[in-house]
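Missing here is one protein chain; the remaining ones are kept as they sit in the complex.
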Amino acid sequence: MKFEAIFRVVAKILIPLIVLFAFYVHFHGDFSPGGGFQAGVMIAAAAILYAVVFGVDEAQSILSQRAVAFLAPFGVLLYAAVGLCALLSGKNFLDYTVLAHHSKHAHHIGILLIEIGVIITVSCTMIAIFYAFVDRSR
Amino acid sequence: MSAIEEGFVLKEHLPALIVVVPMVVAAAVAMTRNNRVAWAASTIVTWALFVFSAMLLAEVTNVGEISYSLGGWPPPYGIEYRVDIVNALILMLVSGIGAVVMPYALRAVDKDIHAGMHPWFYCTYLLCLCGLLGMTVTGDAFNIFVFMEISSLATYVLIALGRRREALLSAYQYLVMGTIGATLYVIGVGLLYIVTGSLNLSDIAGRLGPAMSDHSRSVMAGIAFIFTGLSLKLALFPLHFWLPNAYAFAPSFATIFLAATATKVAIYVFLRLYFSVFGAAISFSQFPVVEVILVLSLAAIFTASFLAIYEDSIVRMLAYSSVAQIGYITLGVAIANKAGLTGSIVHLVNHGLMKALLFAAVGAIIFRVGTDKLSKISGLGFKMPVTTAAFVVGGLSIIGVPSTVGFVSKWYLGVGAVNAGLWPVTLAIMVSSLLAVLYIGRVIEVVYFNPVCERCVKVKEPPLSMLAPIILLAIATVYFGLDTSFTGDIAIKAAEQLLEGLKQ
Partner (left out) sequence: MQVFEIVASYYNYAITIFLMLSGLYIVIAHGNLVKKLIGLALFQTAVYLLYISSAKIIGGSAPIIDERFAVYSNPLPHVLILTAIVVGVGTLALGLALVIRIHEAYGTIEEDEILKDMDKSEYCGRKVEGHQ
């Protein structure tokens, strides 16, 4: 490809920025619009951009299909684990107040934890969908 | 009830666990690579869910309604899970069928599904179960939509995994229809949210009456959207076109589970909204709602039964029969007196039982003979005596022969129609049973009174793991037909509770 060098250089600049912005959206999600869903899609977009520019094989050598298929349910389990923590302490499912003494801190921690589960699941699912479609056309 | 750790009481958290457990196990199953482990985990969890449902049913019959607020946010602000006698019964049905058919899966899935995909298949199955249980247990209008989509997306995948390529197109068509249905439902919920400001079902019921006086057009539009969307999901007569293909081409294990549970849960949501929410808030008497349901139900019963008579494939025949049976259930809604509604609820459960039995028996026939075409299984009654006998039991129940569950529900429906002064409807129920005699009779004739065909000479009974659920379902079909103290009494209580709210 004629402009390959441009693609690669631009992608190398953009991908870290996309991931950085994704983490900003994620960790600022409890005070402003944002959160795991949006951040997860952004991370997936970065990964897909990488795969488009550098090739799917290259991308899969970093994050294999197997790893993606493992991590997607793992995020769900992480989410559920937070909920079950509350359950085992005698509170209702997903009641964050058990996580810290102060209710505000508890909600802060709780949201952050489940959003980590969300970000893993969403980004991995998106990447898995991308991999699956790419696989079919090969 | 055992306390696993200090402060945790299992009994208190059952409404949440019944949804959370299958979801978590589905995720865990997706992570394994071992087919047998995936199967074993799914079996254990489905039986655990059955126990949970039984505990919930016992709890609501003793104590009354249970309300559970997720995340500790009290209703109507947070999502409320609310269990009463109506949905406890549906939970029993869904989890019971889900558990009983699991042994069947062992061999059926081996045959139908590519060996590397078993964990994903069970993951999808558990997600479908989770969605259906969630739809049943939740008391939040939008939450119903979310669980509806979880179960529907899982259902599309289950259907698409069928061996024949038609399965793909059926799944696609169902996906389009199902998504339109769910989207119509969510539009209706949105309109009601705009006028009432609430998503909690019982809260909506309280606020809808006052809202009706100011925004009657929005409210009626919202209700119309919701009912149309749900009718698509529950395959009410003119909106049933997705159903026969979807059932016919899905893997046989998926067909059994879906036929017995998926449409039933949609009907439950319909009942809940019709009686406890909209019926409680506004009077339907100024609109021809009852007449529309009555006409559509009768049309469903007769049209679908006629179509079933001319079908060569038994699975498709049973699928059309399902559309007809759904007509009976909605007929009870239209009759809307105690006996009629009891008939609806009993039939909801009974039809789940007998359709699971029939599809399981046909699945076993396909497993051994490789086809479900009537023209190719003549004389099978002598080669697979137990399976065909079980099929006959289920068939008699569809017809409504006394001492089977089908008779119980038709009896209540008939009595309800008489009490409501709808003599022609009672007559229609009897005449339509004759149509069932025709299509079930065709199968009985072929398998017992025709000479054994070449294809069936070497056929033998299916393995015990498949036969056991069939026999169990057949026994249940007869037992609940003779002893109605369990299903009948609960259904009467449930009908009373639903009718209590209804505004005349």
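Per-chain numbering from 1; labels A and B assigned in written order.
In this text, a residue touches a chain if its C-beta (ideal position, glycine included) is under 8 Å from a C-beta of that chain, and two chains touch if they have at least 3 such contacts.
Fair warning: this is a prediction, and the values are worked out from it, not measured in the lab.
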| item | value |
| --- | --- |
| Contact set of the excluded chain (shown chains only) | A, B |
| Given A:Y24, A:F37, A:F54 or A:F70, the one touching the chain that is not displayed | A:F37 |
| Which residue of B:A28, B:A160 or B:A494 touches the chain not shown here | B:A160 |
| Candidates B:F8, B:W47 or B:Y193 - the one touching the absent chain | B:Y193 |
| Which residue of B:L10, B:L106, B:L168 or B:V386 touches the chain not shown here | B:L168 |
| Absent-chain interface as seen on chain A, which is shown | 31-33, 37, 122, 129, 132-133, 135-136 |
| Residues of chain B in contact with the chain not shown | 113-114, 117, 142, 145-146, 149, 153, 156-157, 160-161, 163-169, 171-172, 175-176, 179-180, 183, 186-187, 190-191, 193-194, 199, 373 |
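Convention: only the chains that are shown with their structure count from here on.
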| item | value |
| --- | --- |
| Residues of chain B touching chain A in the complex | 4-9, 13, 16-17, 20, 23-24, 26-28, 30-31, 68-72, 123 |
| Contact set on chain A toward chain B in their complex | 69-70, 72-74, 76-77, 80, 83-84, 87-97 |
